[in-house]
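Presenting subunit A:
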Amino acid sequence: MVDPGWYMALAGTLFFIGAVGLLLRRNALVMFMCIELMLNAVNLTLITAGRALNDLNGQVAVFFVLVVAAAEVVVGLAIIVAIFRVRASASVDELSELRG
Partner candidate 1 sequence: MVEGLLFVVVALVALAGAVTVVAARNPIHSALGLLGTLLAMAVLYVMQLAHLVAAVQVIVYAGAVLTLFLFVIMLIGVDKEERREEPLPYQRWVVGGVSLVIIVFAAGLTFFGDFEWIPAASTLDPAATNGTVQAVAVPLFTDWVLAFEATALLLTIAAAGAIALAHYRRRTA
Partner candidate 2 sequence: MLTALVLVPVVGALVVALTPRRRTELHLPLGVAVSVLPLALAIYLFTVFEPVAAYQFTEQYVWYEPWGITWTLGVDGISLPMVLLTTILVPISLAASTAITTRTKEFVVYTLLLEAGMIGVFLALDLFLFFVFFEAILIPMYFIIGIWGSERRVYAAMKFFIYTAFGSALMLAGIIALAITHAQEFGQISFQLADLMQLDLGVGAERWLFAAFALAFAIKVPVFPLHTWLPDAHTEAPTAGSILLAGVMLKLGTYGLLRFNLSLFPEVSVDAVWIMGTLAVIGIVYGAAVAIVQPDLKRLVAYSSVSHLGFIVLGTFALTSGGLQGAVIQNVNHGLTTGALFLLVGMIYDRRHTKQISEFGGLQKVMPLYAGFFLFMIFASIGLPGLNGFVGEFLVLIGSYTSVPALAVVAATGVILAAVYFLWAYERVFTGLPEKEENLALSDLSAREISLLAPMAALVLVLGLYPNILLDKIAPSTEAVLDHIEASTGYVVPEPGRLGDVFVAGGD
């Protein structure tokens, strides 16, 4: 029987990796994958906590996070594609006209 703490820790680590990745990669797509990573970590947390608390709501919540993730994917990719159409690049570093 594995202590829930380990699951939580794993989730936390994944979340952390995702966050760092988001900041280090400049390809919009990969950045976006990192966000998915973070959301997955959240899901793991929810399930683990729910289990430890003998509460199903954790699992239910995961559904909604999933849906949100899906919706984000749709719009996000749409934006990325749209941009790519114009400047044939997915690097966010090239989008830095607005500043100051």
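Candidate entries met the following condition: all candidates are chains of the complex that A comes from, given by their letters.
Keep this in mind: a residue touches a chain if its C-beta (ideal position, glycine included) is under 8 Å from a C-beta of that chain, and two chains touch if they have at least 3 such contacts; residues count from 1.
Since we're looking at a predicted model, the values are computed, not measured.
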item	value
Of 1 or 2, the one touching subunit A somewhere in this complex	1
Residues of subunit A that touch candidate 1 when the two form their complex	1-2, 4-10, 12-14, 16-18, 20-21, 23-27, 29-30, 32-34, 36-37, 40, 43-44, 47-60, 62-64, 66-75, 77-82, 84-86, 89-91, 93
